[in-house]
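Written below as structure tokens is the structure these notes are about.
Of the protein chains in this complex, one is absent; all others appear in place.
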Amino acid sequence: MTGMSDAVRPYAEGYKDFESALACGAPPWLTALRREALARFTSGGFPGEREEDWKYTSTRSLQQRAFIPALAASSAAAVAIEPARLRETPACTLVFVDGRHAPALSTAESTINGLHVNTLAAALTHDAARLESYLVPEPGWSADPFIALNTAFLRDGVVIEVDAGIRLAQPLQLLFVSTRQAHPLACHPRILVRLGAGAHGVLVETYLGLEGAANLTNSHTQIALEDGACLEHLRLQRESPEGFHVGRVHVTQQHASRYLSNNLDLGGLWVRNDLHARLQAAEATAVFNGLYVVNAHRHVDNHTRIDHLAPHTRSDELYRGIVGGGRAVFNGKVVVAKHAIKTDASQSNDNLLLSRQAEIDTKPELEIYADDVKCSHGATIGQLDEQALFYLRSRGLDPETARGLLIGAFAVTVLDRISVPELRVFARRQLSHALASQVVIELS
Amino acid sequence: MNETASMSTQTSDVEKLVRSEYRHGFVTDIEADTVAPGLNEDVIRLISGKKHEPQFMLDWRLRAYRHWLTMREPQWAHVRHAPIDYQAISYYSAPKSKRNAPKSLDEVDPKLLETYEKLGVPLHERARLAGVAVDAVFDSVSVATTFREKLAKAGVIFCSFSEAVKSHAQLVEQYLGSVVPYSDNFFATLNSAVFTDGSFVFVPKGVRCPMELSTYFRINAANTGQFERTLIIAEEGAHVSYLEGCTAPMRDENQLHAAVVELVALEGAQIKYSTVQNWYPGDENGVGGIYNFVTKRGDCRGNDSKISWTQVETGSAITWKYPSVLLRGDNSIGEFYSVAVANHHQQADTGTKMVHIGRNTRSTIVSKGISAGHGQNSYRGLVKVLAGAEHARNYTQCDSLLMSDRCGAHTFPYMEVKNPTAKVEHEATTSKISEDQLFYCRSRGISTEDAVNMIVSGFCKDVFKELPMEFAVEAQRLLAVTLEGTVG
Partner (left out) sequence: MLSIKNLHARVAGKDILKGLDLEVQAGETHAIMGPNGSGKSTLAHILAGREGYEITHGSVTYLGMELLTMAPEERAREGMFLAFQYPVEIPGVNNVYLLKAAYNAIRKHRGEEQLDAVDFLALVKAKMQLMEMDASLLSRAVNEGFSGGEKKRNEILQMLVLEPKLALLDETDSGLDIDALKVVASGINRLRSPERAVVMVTHYQRLLDYIEPDFVHVLAGGRILKSGDKSLAVELERRGYDWVLAEAAA
């Protein structure tokens, strides 16, 4: 353990407890995978600001907290998590409290034909061999220290498989609840999603921090879409104002598949998301919609990347930020590989900067290695439109109402891109809750 | 048979077009005073000694050198090259002259005059460019500055940097390194240690410089680096427009050019700085060419001042430059207009930084990148609005034109904003010359070549219109030559 930095030591020590607390009988490949990932994490350490991808986000505050692994199961009151539940009948809801499955809060197993939902813990017990190929890190993504950490502490999460041709109308909801703990915990849920050829699905991934929860959630979602598969994904992050959140979503897409991501960041003290789609075959489409609401001293960083690796692929990205305090970071990268001709990619990032105590750092990037492509990006940082404000006031609305209306409208433009109506309603409700509870509007 | 024959003719035509020659690639056969390759404190003392510099200058160089030893070459740019051996470069080369410094053009070596004539920059009185004063820098030293008397009458100082260090030491000492400190970055620090010459401009309070000022840089000697330094100071209310042009012979080795340009604009002053950079880009296989690693920065120090950079970058194997403006004064304005071409195996990583410090500061960025052959072209820009920069405004337009399926076009804009009254806007697009556009032009009787030129010129129009007239024509011609044969 020589040469290990102070920041990673608690994780190395926590791992010992973690491994001994695990029920014996883990297949040797899994133990090896965990140990190898831990070694990768402890030797590389936390990323520093000198790394281009971490230029605007310091991991210092994360390093200062010595999160411990969640060894025992926690509990949460059903009433406390009610507001984050999808009211409209979901196909099934799986609830996790501090990283561990909570059957009492979850719905019964789904009986829908062609849909297979299991907790990762159960799948590792009964069907581990089949998961091996999914869990081994993909090349290029193995360097990510947070994925290494997630892999080292791999224990629970969800495995979702939809058989070819199955079209699910009702959404699946995964609800990860973070609770108040005397000693803050680190939870590392892993979510595996696989849609067979022509399958359709709707997934809602919700992170809810209860009052006083100051844990680290370090989740990793891996999505694979076969030919013609279609997934709409709503990722709603509502950690507590003291919560730390790291989210990794990796998507691989085959021919004519379609991935629609809706990413809402409404909470958290320190948040870093990386959303990455690889369009590996022709006619694949990725749509990224994102919204971040940042206030007080919170820090929210969204990195997105879309790789156009095949001809005739399409991507469309809109991320918007409402920043009334703290710091918001956006980095959107679109890469068009050689030979990925007829790529159509558009990206835009718009920000409202509403306070003197706030900062926005944005960096939309294009890397293009093919000539016959249509690519554009744009980014704006500004305030509410003075003309629109005057128009509303000339109709009798007071400045506060007019401002609130325009802020809401700015945000709703993103939510209107959600294609499943009940998800749109759910997202709007969550947003208005966040806007009402946070003082994002400050007159300067 | 016939078909094959006509195919091959066609191919050779295209190849001929692609092999667009570099028209400034000749070597002047002139005896030069060149120091042996290598860099150490003695070399710096030697350079300073040869130039009879005052002590402050030598001290500054040595400080820079010692700092440089602690630095590492930057790696973040989107460019690739073999490691540079800084000990294999000669840091000083000057044409041998019978006297120490030519007092008039009559004393300048006729071979040098001929060189500039061939480059289209005649230094003789009778043939001089109308209304443009020229400082000609050959390898490490300035060989001639024209129109000096006329400028002196207006109170404008325009001379070689070496001369300024001697004759205007106080001004140099006051302003040198005040915009780009000797510790700024790897290449600027190297330049601070070893720079050999360059141009110096001082426009006093209230004076509008009566003519365009220009410097023509020429690298001639082999295995030398060129490290010139330009310092332009515009006092309160002064206006000046400055142009620079650059060429070099065709050589198989890469040569390093690491220049520094510092601009200071006091209250109400305006500086317009235009560059047409046509250093040797290397051949179509990527052999040879200049590494152009340049630090250019302007400081809008006074209220209501304005600094405008315009660049047309067609040459160099690698271009690494980010002409920037520090908008300190209230209501100050920064502009950056750029056309950058990367053909064959050229790599360009260029852009700007606009740092908004004062109130009501405005900046405009227009960048046009053209990629052809295997060229890699990156725009890298930073717009930074500090907390006190009330009502700062930036608009950035960044377009790429792709002309082959082997090239690359990349955009890396950084926006950092800390003031809630700021408005920052960035837009970028990528396009190619479409078959439809070409067919349309050709069906109207225009050749493919002319059609491409027309479309490319249209693409660059917003930048060309910022150039002084003579330069705009030159830039357009250069662009046509550089891109000859890129679309078959």
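Read from first to last, the chains carry the letters A and B; within each, the first residue is number 1.
Going forward, a residue touches a chain if its C-beta (ideal position, glycine included) is under 8 Å from a C-beta of that chain, and two chains touch if they have at least 3 such contacts.
Computed from a prediction, not measured in an experiment: that's the story for all the values here.
**Q** Among A:Ser5, A:Ser43, A:Thr125 or A:Thr401, which residue is in contact with the omitted chain in the full complex?
**A** From the options A:Ser5, A:Ser43, A:Thr125 or A:Thr401, the contact with the absent chain belongs to A:Thr401.
**Q** Could you pull out which residues of subunit A are in touch with the chain that's been left out?
**A** Residues of subunit A in contact with the hidden chain: 385-388, 390-399, 401-402, 405-406, 408-413, 416.
The criterion applied here is as follows: only the chains that are shown with their structure count from here on.
**Q** Which positions of subunit A touch subunit B when the two form their complex?
**A** 52, 56, 338-339, 341, 351, 353-356, 358-383, 444
**Q** Can you name the residues of subunit B that touch subunit A in the complex?
**A** 76, 387, 400, 402-432
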